[in-house]
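Sending over a structure as structure tokens; questions will come in a sec.
Note that one protein chain is taken out, while the other chains of the complex remain in position.
Every chain is named by a letter (A, B and C) in the order it is written, and numbering of its residues begins at 1.
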Amino acid sequence: MTSSRGASPLPPPEDVPVSFCHDQLTRLGPLWAAMLDHRFLRDTRDGTISDERFAVWMRQDYLFVEAAIPFIAALIPRAPRDHWAPLAGVITALEKELALFEERAEAVGVTLRGTPASFTNHAYIQFLLATAYRASYVEAYTVLYTAEKAYHDSWKVVQAGLATDSKWYPFVENWAGEAFAQYVAYLEAELDKLAEQAGATERERMAEYFELTTKYEIAFWEMAATGETWPGERP
Amino acid sequence: MTSSRGASPLPPPEDVPVSFCHDQLTRLGPLWAAMLDHRFLRDTRDGTISDERFAVWMRQDYLFVEAAIPFIAALIPRAPRDHWAPLAGVITALEKELALFEERAEAVGVTLRGTPASFTNHAYIQFLLATAYRASYVEAYTVLYTAEKAYHDSWKVVQAGLATDSKWYPFVENWAGEAFAQYVAYLEAELDKLAEQAGATERERMAEYFELTTKYEIAFWEMAATGETWPGERP
Amino acid sequence: MTSSRGASPLPPPEDVPVSFCHDQLTRLGPLWAAMLDHRFLRDTRDGTISDERFAVWMRQDYLFVEAAIPFIAALIPRAPRDHWAPLAGVITALEKELALFEERAEAVGVTLRGTPASFTNHAYIQFLLATAYRASYVEAYTVLYTAEKAYHDSWKVVQAGLATDSKWYPFVENWAGEAFAQYVAYLEAELDKLAEQAGATERERMAEYFELTTKYEIAFWEMAATGETWPGERP
Partner (left out) sequence: MTSSRGASPLPPPEDVPVSFCHDQLTRLGPLWAAMLDHRFLRDTRDGTISDERFAVWMRQDYLFVEAAIPFIAALIPRAPRDHWAPLAGVITALEKELALFEERAEAVGVTLRGTPASFTNHAYIQFLLATAYRASYVEAYTVLYTAEKAYHDSWKVVQAGLATDSKWYPFVENWAGEAFAQYVAYLEAELDKLAEQAGATERERMAEYFELTTKYEIAFWEMAATGETWPGERP
């Protein structure tokens, strides 16, 4: 779609549908690149991340994945009928992800439970839930796609360097793997369709949610990298 | 539990937990009995119901079961953590119920789709959804239990007389069967626990929802029996 | 607005905006006319309605107006910023309507409180609330406009015949009067704007909500005219 074969001066033919997702990823290119270049991802890719630091991420992301279940459930009543079963399937997939965290935590001796949500994690979860309830369905679906796409691309970065026998590789397999890639491609196709049906004002709001979600994703990596405390709290 | 065997002057022992559900079913005994004695159930039990009349019920209940999916999904974000998986399981069970309707409709030549919700059906669905969003979780859970218990008891009435080779028997098997009985027993135990933790004001509201749901159930059988049109509409 | 004066072969000029509301009122003409021709309105207009019958309406509509407050409140968080103050103003107006009911009830010796919502009234209220939470904002706004427009037009019917010194005339003044007419005109202009910004799929759903609300309005007059009980209940 973007391959304009060099010197071609021609505009895109009328029957090539415009992709909302592609447009946003282009518009937010530098922000997206900053996310993928985050030191947490680089250090994980290069195998230089400390176990303690990685455990911070594990504990927080475990809470985040759990909180994604009510987010998805809240979307179902406002979704078109043909999204109900796929969204119910996402809940099942999230339960499996939780099991993956539990299996890895057990294998490497990390205590997964008992840590409260960090400030950034709590905030991101509130953003998901508030959006599910208050925003329009297509806006909330934009958040879902952006978060999943961000995770897929982020773990692709890690995949590019992490040894396949690393104790963290199962996470790579989960989010950078083929099944997740297909899921993200499905979300993208659906979001593009919804965007086509939406009016111009709605598409502007969707673009804002796309950007906001990317910023929350960056905040999440930053939190994992710093082991942040709540503002005003003694570390 | 209430059978005090006549002259027994003893109060119930302190360690016998009070069952909210049992209390409500006792309080609403005449209403519940009126529901179970509805002519739609008797005629179905006795095999005297016309195919046309039963098809009205099939088409409307198909829409109702479908609408129960967003109702259940809307409950999940407000449910205690240990209710999430069971509620997600209800969604799966509802999808199977829809498949049962489709299989039966195909088998007996009923056109299932294309009929709009009747007035009473539409109203009952709105009641479910409004409750899921606005009422407290325990109030909404009361509606869920009451509706499922009502269906179990109603189809038990049909089971008492309908030939097992009847073309409608698969519906009996679904709602009067052992798996559904266990599901209703689970809901009852959970609702009793929630009621114990609730304050007095909350329990009063739960009792109102119990009664309202029973009335909507009666209205539903009445609608099925009359083939109701929307008020003011020419039949 | 689109009256093409007979033989005119000209299409409407490009700069005449299409009115969603006008289109719907045209499409649903017979249904709308049936609503305005309801015997409850005619009997009230002609002064032949019994006090007892009118009191049924008063008690039920009092409950309905009260329930409209949470409906409006639930709309605010999903409304565009410039709708917040007008919607908060609707809440104030509804409180004034409740005071009008109380003043009239006092004046004519009707006991307003203590009657539970009739089946149709309960159903209509659930429809409002479920829509506020689950439907998109423009769909819910469609319900608001349609219900208010229906009441304005309905009481215009009564205004055409009722003596201005009738004890029921204050209701006529409230809904058929100039202030309410301006409010309905404002809602109509806003809804038309929202419809213009909406995509085609969204406009179809808005049209469904328009029709559904009209049907609930008819059901409400029918309920008032018959003094309906809950289905299955002894009258």
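In this text, a residue touches a chain if its C-beta (ideal position, glycine included) is under 8 Å from a C-beta of that chain, and two chains touch if they have at least 3 such contacts.
Predicted model, so just to flag it, every value in this text is computed and none were measured.
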Touch partners, limited to displayed chains, of the chain removed from view: A, B, C
Absent-chain contact - pick from C:A85, C:A163 or C:A200: C:A85
From A:W84, A:F127, A:W175 or A:F210, residue that would touch the chain that is not displayed: A:F127
In chain B, positions touching the absent partner: 77-78, 134, 136-137, 197-202
Footprint left on chain C by the chain that the document does not show: 69-71, 73-78, 84-85, 87-88, 91-92, 95, 129, 132
Contacts of chain A with the absent chain, listed as residue ranges: 34-35, 38, 70, 74, 119-120, 122-123, 125-127, 129-131, 133-134, 212, 215, 218-219, 221-223, 230-233
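One rule holds in what follows: only the chains that are shown with their structure count from here on.
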Residue-number overlap at the chain B/chain C interface, same or different (half cut): same
Top chain pair, ranked by how many C-beta pairs fall in contact: B-C
Middle chain, criterion being Cα centroid separation: B
Superposition of chain A upon chain B: rotation angle, C-alpha, nearest 5 degrees: 180
Centroid distance [mean C-alpha coordinates] between chain C and chain A, Å: 44
Whole-Å gap separating chain B and chain C, where each centre is the average of the chain's CA atoms: 32
Chain C, residues touching no fewer than two other chains: 134
